[in-house]
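Apart from one protein chain that is not included, each protein chain of the complex appears where it belongs.
The chains carry the letters A and B, assigned in the order they are written, with residues numbered from 1 in each.
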Amino acid sequence: MARYIAARVFQAIAVLWAAYTVAFIFLSVLPSDPISIRINAPDSGLTEADGVRLREYYGLDKPIILQYFVRLAGIFSGDLGFSLVRGTPVRSMIAAALPPTVQLSIAGLIVGLVLGGALAVAASYARFPSLKHFLQGIPPLFAAVPTFLLGIFFIQIFAFNLNLVPAVDDGSFEGLIGPALTLGIGISPSLAQVLLASLEQTKGDAFVDVVLAKGAGSGFTFWHHVIRNAILPWLTLLGLTFGELLAGSIVIETVFSRDGLGRITEGAVAAQDLPVIQAVVLLISALYVAVNLVIDLLYPVIDPRIRLGGAPIRLKRRASLTPAKATS
Amino acid sequence: MTSENFQLNTAAVDGRTIFGREAALRALPRWSRRLSVATAIRVVPAIAVLAIVLLWAILPSLFTAVDPNLAVPAQKLEAPSAAHLFGTDYLGRDLLSRVIHGTRESLTGAVIAVAVGLVLGSFIGLVAGSARGITDSLLMRLVDVLLSIPAFLLAVTVVVVLGFSTTNAAIAVGLSSVATFARLIRSEVLRVSASQYVEAAVSGGVGYWSILGRHILPNSLNSALALVALQLGMAILWIASLSFLGFGAQPPNPEWGLLVSEGRDFLGSGFWMTLFPGLAIVLVVISFNTIGHVIREKSAQ
Partner (left out) sequence: MLIRKKAAIAAAAILALSATGCAASVSAGTSSDSSNSRYGGTLTFLDPVAYTAFNVTNTLWSNSNVVPQLVDRLTYQDAKTGKIEPWLASSWDVSSDGLTYTFHLRKGVTFSDGTQLDAQVVKDNYDQHGLGDKAKGIAADSFFTGYVKSTVVDPSTVSITLSKPDAGFLQVTSIYRSGIVAKSTLEKDWNAQGQLDNLVGSGPFKVKSHDANNTTITLERRDDYDWAPQGFAHQGKAYLKEIVYKTVAEDSVRMGSVKSGQAQIARNILPTDEAALKSAGITVNSYSVQGEVNHLGINLNSKFVDNENVRLALQAATNRQELRDTVLSDSYGVAKSVLPQADHNFTDQSSYLQYDQAKAEKLLADAGFTKGSDGFLQKDGNTLGFTIYVAPYYQTSKKLLQLLSQEWGKVGVQLTVKEVDSGTYSTKILSADTAFNQTQWSRADADVLRTAFGSEYGFANKVANPELDKLLQSQAEAGTPDARQKIVTDIQKYLLEHALEIPLYDETQVFALAKTVNGFATEPVARAELYDTWLSK
């Protein structure tokens, strides 16, 4: 187990380094840089000669490979550099942007889980076929509505027409409702559909009939057997959804004028603010890798039938046939 | 024992990042296959929508005689009426004509995105799944790297590098879905290779590439097809999102995402500019998703 965790952590670090490098290569081929943007803005009052001085000041005149290693070394010493547009240390920008995004992601996740879960359970246990069909039709609809459209209409109706919530984030709880709902609705379809499938499948499995035949109440059966069995694919999906949550924040934070990682990413990408983009890519990748690592490690805890071997990669080839039998 | 369940556990025991999105999608509702009438109710409208939209894309002038880019300043921001069923936009252009003529660019974008993802992803997945060993490990690490950058962030970065246009947005979205396709194809290759008839073929002395061509590829086709349909829907959404952020289509081309993005400035004075292109996106995405799900259900039967 220890060896497995060590291998996974090492692998995660390698993935992060690669992600950072990929991002650096992408950005170094960009046609412009923030200094040109600043010089060429109307009113800037700066000349090309000033640009040379500024580039020197920010170290942008050095060979690209040197810049890469300087930045990489900076990361290890915790120095992420300065935003070339705002002059703020990137570390403090990220530190300030992370909490609202995490807050939004968690709120969105809760909405998504509750909504997705409720839809799945309701559809699975609906007594009338027509109701069932109606409930089944909701997730595909949610999946087809662009997040930004949902956000725009939400603001228009709830903030402006009904004046129930603030349109611009003011740090209040009410301000979080719109973004969280929009984000939650966006991620709920896959959560609902996967849970629904597992529920239906598990319900049909023999052991449930056995448990019921033994006289267990259906409520007991639901919580102790059906849900427990359905939760595994859900957990996996959660790890993947995490990426969607962060990506969704780019659009949602723009629509709702919320501060956060997504918004500084959008701004930094448009202004080619390299240090900021690199830090964001690194951070989001790190979060994503960490969340999925934790989920991987949680599998055996939730389902003891899954054993983790010391050499996970080599195991795969033959393993595929045998364990399937273990499930049902 | 169902194939989905099989897949889940395979992935779990692999001990890797396990159970990709494709597997999650594979586990979508299958029970509805018992309700074939219900299936028909879902499929027929979806096919009808896609058929109309396809005609719009191929022969837009059959449906509207109005030039989508002709600005008639005197008629700007007119509400939907008999003369302009969808109303007019801020320059007095006919919105119905713009939605119809925008179909081609939106659909082409989605097709390019999926083609990029499918071709590159299948290649990586096939090689990884077939070669195994160190090649597999290396390729799958590459896929892990791609997956560790949230796809939309990747797409935004790529589109800035390539420049703003629908095609570039489509390529960006396609590149960010390479990992998904690679994983699906690889797992399909592994699944099919492990199946009894392939094992039989191997023990019968049939060459590997021949097996790949005769057994593995055809058997993976349905899953790939289902994913293609779903990804088409997703690509439309993502390209629209990129357009919304201003990273997509170029004016005056009436791409749907661009239409919504332009329309949002006029929510107070012309809601129809957002509503109709928005509806077009929603309907087409739902249709693609429905068809993707149905293919998956049929193939699971």
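Of note:
Operating definition for what follows: a residue touches a chain if its C-beta (ideal position, glycine included) is under 8 Å from a C-beta of that chain, and two chains touch if they have at least 3 such contacts.
Values in this document were obtained by computation on a predicted structure and should not be read as measured data.
Touch with the chain omitted from the figure is made, among B:47, B:77 or B:120, by B:77. Only one of the listed residues, A:264, A:281 or A:295, touches the absent chain: A:264. Within the complete assembly, A:272 is the residue of A:11, A:272 or A:292 that touches the hidden chain. Taking the complete complex into account, residues 69-71, 73, 76-77, 90-92, 160, 163-164, 246-247, 250-252, 262, 264-270 of subunit B touch the chain not shown. Panel shows subunit A; residues 30-34, 36-47, 49-50, 53-54, 56-58, 82, 85-88, 92-93, 95-97, 152, 155-156, 159-160, 163, 166-168, 254-257, 259, 263-264, 267, 269-272 of it touch the chain omitted from the view.
Please note the rule applied: only the chains that are shown with their structure count from here on.
In terms of their C-alpha centroids, the spacing between subunit A and subunit B amounts to 20 Å. The touching residues of subunit B, when paired with subunit A in their complex, are 1-2, 4-6, 8-21, 23-25, 27-32, 35, 38, 41, 132, 137, 141-142, 144-145, 147-153, 156-158, 160-161, 190-191, 194, 233, 237, 240-241, 244-246, 257, 260, 264, 267, 274, 278, 281-283, 285-286, 289-290, 293. Subunit A contributes residues 4, 11, 14-16, 18-19, 22-23, 26-27, 29-30, 129, 133, 136, 140-141, 143-149, 152, 156, 190, 193-194, 196-198, 200-201, 204, 232-233, 236-237, 239-240, 243-244, 246-248, 250-251, 254, 265-266, 269-270, 272, 277, 280-281, 284-285, 288-289, 292, 296, 299, 303, 306-309, 312-313, 315-317, 319-321, 323-328 to its touches with subunit B in the complex.
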